[in-house]
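Quick one: the structure is below, questions incoming.
One chain of protein is taken out of this complex; the other chains stay put.
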């Protein structure tokens, strides 16, 4: 069996494409490294020189200002030079292929690519190509289609560890449109790897993918039952386009059945935390009283996300 | 009466939202600080480390390359990390609210927001929210609707002081579309605060707001009368959309009545200076012979504008 393109021969991380298959110790090492970076943000000068003189390219084939900003900030705090490339409107429109674009940027001595792409597998394809041509450039998957969003998965793990300490005693519920969610897939891989004994998927039948049970996930289509006694609730964003599609009756009905309200939250453990990858649809998947309430750790996720991205970048850069 | 959200308890500047209500000494302090920065531009290395490691977010909900560039240059000369966010096409399109966006960026440990918004009061709303959640992030209003453009007002004051030294002996005319002008409002607040004894508003009746007299401004609808013996002429930009509206007959007629020509300029004092916030509509509100003539200080305003923005940023950052 051939090696996964994200790993070096010695099993260390070369690229970050997916959390699937990463060892518990590797994930834990990333979280520990992130912990060492959280203090950087509290300094008077929020910078460390770990990536000084390195060129980080934000290759966004799909628009996402928020995600691009987190990587840009993380790279700049590591003192890297950052170049933002919004590709939809440029080379691709000139008919250049994805790999020609990558070849060109690699020839400019890029050190790292942060890749966001609507197509599942695009960052994987780029990483394999870079490995093949002998480039030392690294790839971070910043979300590819419905496949994976590993840095979001990692920051979710960081957040859970921060508040709950021990993964091996937890009941975690992921709620909403798991069918189209790269966040859910990355979270499930990480949670099971880190030894969470009970992961639950909650959503309408039409938005739950097949195969969840085989991944060790318990499936609930009734939210009240699913939230019972959980320690962690991860709400997913309901994409606008789903609300108009055939998969769902209406945003109001969705909120009634699967929106997280204070009443539903009361079914979870009293100290349960509420997470969301953002941006939130208030009144659709989450009530403002919960989003802004004492159990919400949604903004803490954002803060930890910077440290986690700094950690991934510095580990890939060899530190 | 509650404190204005732009001031700290001790009366020092926390945010810069409007010039209205700022004390003469505070405005003077900003101008004095700006003076110390004008020499930075003449150095071989045009940088000072005052904001090193700080994250400045240019939050532009309304497109303005020119204004964004002045803030970006000012922040980079202070050694800050700058992230440009053009928001119209991003989070907002995903249905995220203004304050959710701000919460997220604050969670990324933003140190400063430079906010441009088509809606009057948006930067004020952001600043109040940041104060409420206990964030240390600062807000600079880079133009909000028809309300205020305080850094433009400050750079105008800097320019006037540079050329005229003493505010208390001046006659200043502001000419054009005062009704829709945030620049005019900020200038009027600053001029009266700094003790200018005679501020004149000149324009067609349809483009003059009510309440000018109460602000201590003399109103003229005849430009020849209004320019008589003034020391300073501040021309306003005529927005293109006004020219097609019901408020004005035509660009040509406007130029005839209120465009600044060498003939009309001759009515002012011989050493009068001509200012304009840019970008100019040559041949509409100003004749090229005046814009490029010896009394024009329009490009000096741009140069001083960088120093003034550096001053505001460094004062807000606590220096």
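As written, the chains take the letters A and B, and residue 1 is the first residue of each chain.
Simple rule for what comes next: a contact is a pair of C-beta atoms (placed from the backbone, for glycine too) under 8 Å apart; a residue touches a chain by one contact, two chains touch by 3 or more.
What you are looking at is a predicted structure, and each value in this text was computed from that prediction instead of being measured.
Engineer: Which of these touches the unseen chain: B:4, B:129 or B:282?
Structural biologist: Missing-chain contact among the listed residues: B:282.
Engineer: Sort through A:8, A:23, A:36 or A:109 and give me the one touching the missing partner chain.
Structural biologist: A:109
Engineer: Who touches the missing chain here, B:77, B:149 or B:180?
Structural biologist: B:77
Engineer: Which one, B:10, B:44 or B:271, makes contact with the chain that was left out?
Structural biologist: Answering carefully, the residue with contact to the hidden chain is B:44.
Engineer: On chain B, where is the contact patch with the chain that was removed from view?
Structural biologist: Touch with the absent chain occurs at residues 41, 43-47, 63-66, 69-70, 72-73, 76-77, 240, 278-282, 299-300, 302-303, 305-306.
Engineer: Give me the chain A residues in contact with the hidden chain, please.
Structural biologist: 52-55, 81, 83, 85-87, 89-91, 94-97, 100-101, 103-109
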